[in-house]
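Rather than the whole complex, this shows some of its chains in their spots.
Every chain is named by a letter (A, B, C and D) in the order it is written, and numbering of its residues begins at 1.
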Amino acid sequence: MIAAVVYGPDGVTEYDDLATARDATGTTWVRVSDADPGELDTVAETFGIHSLVVEDVRNEVRAKTQPYDDYAFTLVKTVELARGDQSFEEEILAEAVGICVGEDWVVSLSVPPDDPVDRVWDAVRRGDSRILDRGPDFTAYRIVDMIVDEYFTVLDDLETDIEAIEEAVTESTDIGTLEDINALRRDLLAFRKVAWPCREAVGVLARGGPTQVRDETEKYYRDVYDHLVQVVDLTETYRDLTTGTRDIYLNTLSQSTNEVMKVLTVIATIFLPLTFVAGVYGMNFAGSPYNMPELTWRYGYPAALVAMGAIAGGMLVYFKRKEYL
Amino acid sequence: MIAAVVYGPDGVTEYDDLATARDATGTTWVRVSDADPGELDTVAETFGIHSLVVEDVRNEVRAKTQPYDDYAFTLVKTVELARGDQSFEEEILAEAVGICVGEDWVVSLSVPPDDPVDRVWDAVRRGDSRILDRGPDFTAYRIVDMIVDEYFTVLDDLETDIEAIEEAVTESTDIGTLEDINALRRDLLAFRKVAWPCREAVGVLARGGPTQVRDETEKYYRDVYDHLVQVVDLTETYRDLTTGTRDIYLNTLSQSTNEVMKVLTVIATIFLPLTFVAGVYGMNFAGSPYNMPELTWRYGYPAALVAMGAIAGGMLVYFKRKEYL
Amino acid sequence: MIAAVVYGPDGVTEYDDLATARDATGTTWVRVSDADPGELDTVAETFGIHSLVVEDVRNEVRAKTQPYDDYAFTLVKTVELARGDQSFEEEILAEAVGICVGEDWVVSLSVPPDDPVDRVWDAVRRGDSRILDRGPDFTAYRIVDMIVDEYFTVLDDLETDIEAIEEAVTESTDIGTLEDINALRRDLLAFRKVAWPCREAVGVLARGGPTQVRDETEKYYRDVYDHLVQVVDLTETYRDLTTGTRDIYLNTLSQSTNEVMKVLTVIATIFLPLTFVAGVYGMNFAGSPYNMPELTWRYGYPAALVAMGAIAGGMLVYFKRKEYL
Amino acid sequence: MIAAVVYGPDGVTEYDDLATARDATGTTWVRVSDADPGELDTVAETFGIHSLVVEDVRNEVRAKTQPYDDYAFTLVKTVELARGDQSFEEEILAEAVGICVGEDWVVSLSVPPDDPVDRVWDAVRRGDSRILDRGPDFTAYRIVDMIVDEYFTVLDDLETDIEAIEEAVTESTDIGTLEDINALRRDLLAFRKVAWPCREAVGVLARGGPTQVRDETEKYYRDVYDHLVQVVDLTETYRDLTTGTRDIYLNTLSQSTNEVMKVLTVIATIFLPLTFVAGVYGMNFAGSPYNMPELTWRYGYPAALVAMGAIAGGMLVYFKRKEYL
């Protein structure tokens, strides 16, 4: 899909022909999205955009800002959290949007649909005066700003997941929990890999690299830059949180093993001596006054039971003191 | 709340009208705190403050210093440790205070109440001569200094918590202790995320970035900068301490498992052989001189008991040597 | 093997004599590959290439770019994944290709066969117009580009291995799995050690270090540089993934120990008390109304069995609650 | 304590009055140590030293070098290892010494006693010609050098501790050992936190930052800088060593658990089957030729004993092969 509008303080006009749009007075915005292979080339040719720019958009390379002679090229990534059927079976989807800012034109290029750009496009067509009369570099800023705003939505979703896992982790030691934590860490890593170069690309614009970005607009890019610094900070904080969660998970498991051991030890150390005593009085020695005279004592059996009770009681007191119980 | 004072070597006057205060001779300080949405805009308009500054204060972004044409904008974060009902259920609360320093005015902006600013405000209204005649940049320094002083209070509280946990950790292997350690680490992380950009923001002022900060005042900012370096250092030391504490916790648990195992092993290895011996003499072989003649020996039973005692004693000596007991 | 071609917009000529090729009009490309010791020296002498360049190619040092007076020397590494007989018994093989770019000539030097160069060589000999008329620096770019493209193939193979291990890890706790993970991490490390200096070497070309690289070609090198940044990024992501996999492996083992312990505990704590009860009624006390009157009660035996059943049932309910079952 | 000397190639004179000392010909050194609050201020006023310098010395901030208009201010930390009653109950004590180097004077400021400065002070008063005629910056160098020399003494003590722990660790798995290791790591961390900024402070002097340090003296500061680089290196090596020691400690514990388990397993797997066999022949089946005819076989009992011996022997052979014994 290729669409073109020309706008300025006086209003907005839509154009069908690219060349006419390019030559019209005002800011020209040509938007290519959900593009088939040829469309990118057509637009690039009309505006004298280098073939490497088209390649970068097509290959969805890392975010970057590259000044060319007649225009500044910025590539940023939109981010989406694609959820699968199962909990935490989700993935970070990143797609490239390329933006070329010329003297009086801006071209946005994207092979997949570029939903976040939609809102800026609609604002321009509605005649939003905050955009119309501020030139192509400000329009580019709005697009980048809208894309970065989505980052926070994704981060919010990831934070919800982290909290869900934090609760799950103290409740069960299911191996699946560790896999969920790892999946989440992987998402945060993937997200960070997208946000980091994006930060650098916007940083170049904020520090006034390309001449097509006017001083006035630089201030706005600094704002986006601050947002991206915050985004990268947050991903790192989240990773730290998941590390803590993993520690708790692993420890819960050790704790569980420890507790199981204690149960076993208590039971075994109480019943092994008792069974031994019972075994002794189950022996068949006989035929001599030295051979098990206890067996025929009047209170032999009650005495044996009392002795067993004493052994068991002593053990319980011992374990109570050792805090096994 | 909006309040305005004008001061100089001659004294302090409070003003109701912002424009009059701005134009009066001397240093004008307009303080906006606990602000409702409109108030920030009103003040910004009067002093020609950029709308991005107001946005930054509203969104409570990371600390930063940004020179504008007519004023220098610094945003720092106040820090508070909000304690919950349960032990260690506490959180780092950070709130933004924006300070714009112009030629002969200073504007402090804050959406929540800005308690640390209160003390500087009172000092000015009391006519504290150490502030009155040193211009707006020195007033701004006092505000920043007061905010950073609070950091040390929070760090002291966190240190007390660390010490409490260090004692708790050697006493019990309760899973809650690990969660407390993690909560503390999270607080330290949150604190560091606040202090780090603050350090950078004050660093810019200390290196004499904005022209509104005079050389004389820079020296004072260098002092604050040194404090912030110390703050960041301390948070890192504290994190290292909690790492050590966690290691001891996890190890105490392993040690406990090891000890439980030893108890079990000692009991089992003593009583299993004894029970076996008792079992042997409980067998019912008979009807042949080869079938359990021991049972009718004169001292069969005492001999069996002695044998069992010898086995138990041997085991105890063995475990003594192995240091299981 | 030494081969020489001279080409330009007009076409391609192959030469046997190096000196003639060097002096012919157009871009001269001399390719040395699968070289014996003397061949490198012969070519170096003809084109005035420093003996250190030849040494670097021979010793297969780290990738680098080194500008000399009359030519720019770049050394890059080809990468191949050599698989052994057993699964994951594979190794990263890296071989050096040196490229010297002069005013109107390019020399490629390699001691082992340089397969990725083959494709560029064929394209030139086929008269590929995208290469012929763009000078020696563009030809060098095509060689480097082709070599870096192979990196992605190797990364794809490694990714396949990672996925295979991720599946294996949840299925068994075989010690071999950990060795496979370590082998994979070693491969990723080796790969990164090759790619990192390569990135630096291409970075120098992309930033326009040597004068032999024209501005037009720099843009293409920037493209290769972006690829290499992506390559290094991917190796780091992959390493992070293997770390997660190792965690899951180690945890699966702990989980297994924990489960084994539970089985033992359940069995032992059910049967030890039962065996004790059986032992008690196997004792031989007699000859007094107090000595084991239960033995002759009418329902003594059924009562004992019921009591044992009750004990076993109680234990099972207890373990059910503790989630051991 | 305030003391003042003036010296030069001709000799040394002690002065009581600060102002007279300041104005005398030669290098004036005023030494303030073990100071009460007022003394620092008195000296600062006499030599025109900024109040922030006094604050830094009083608050014992991080080491630093700060050039002022008329003098260069360097703050370094003396280090001492304070040992407690128990082994490894020791702490790093760091105290600040501030040094201001002017055109022809040097002022050393310290709130606690400054023992390492003593030696330089004595050398000057003794008329040590290597110091007298080299100006105030060389005197300052000697003070810094003497302080840094103490660092090596402390490092030697820490190394002795590390070696003591390394021996202790393989002998016992006492939980106290881990606490000792952690205490040592904490000391190393504290030491590093002192040495690191000191390195930076001396680095500024070595690179010839302040004009008061002459080129000739810079070379000597470079020497001190090299020492400090070595000090920081050593603390890092020591930390690495303690990490290794901790690993061995934790592993010794695992090894111990593993060994305990083996003992239990060997005993249990030998005696459980034997006890079972004895139990079988303790059963009371009777009244039928199929019910336990073994009991009345002529060699029934010896056969049972032999069978039991065979079982025990088989188990022992099995465990020998498994290397449990």
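As a working rule, a residue touches a chain if its C-beta (ideal position, glycine included) is under 8 Å from a C-beta of that chain, and two chains touch if they have at least 3 such contacts.
Not measured: the values here are computed from a predicted model.
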Given 4 placed chains, full-complex copy number: 5
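Rule of thumb we're sticking to: only the chains that are shown with their structure count from here on.
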Topological distance between subunit A and subunit D, in contact steps: 2
Residue-number overlap at the subunit B/subunit D interface, same or different (half cut): different
Angle (degrees, nearest 5) of the CA superposition of subunit C onto subunit D: 145
Interchain centroid distance [CA atoms averaged], subunit A/subunit B, Å: 24
Residue numbers of subunit B (touch at least two other chains): 254, 257, 261, 264, 268, 272, 275, 279, 282-284, 292
Chain contact graph, described as a line, ring, star, complete graph or other shape: line
Residues of subunit A touching subunit B in the complex: 170, 219-220, 222-223, 226-227, 229-230, 233, 237, 240-241, 244, 247-248, 251-252, 254-255, 257-258, 261-262, 264-265, 268-269, 272-273, 275-276, 279-280, 282-288, 290-292, 322, 324
Subunit B residues within the subunit A interface of the complex: 50, 52, 55-56, 61-62, 64, 66, 173, 175, 178-179, 182, 185-186, 189-190, 193, 246, 250, 253-254, 256-257, 260-261, 263-264, 267-268, 271-272, 274-275, 278-279, 281-284, 292, 294-302, 304-305, 308
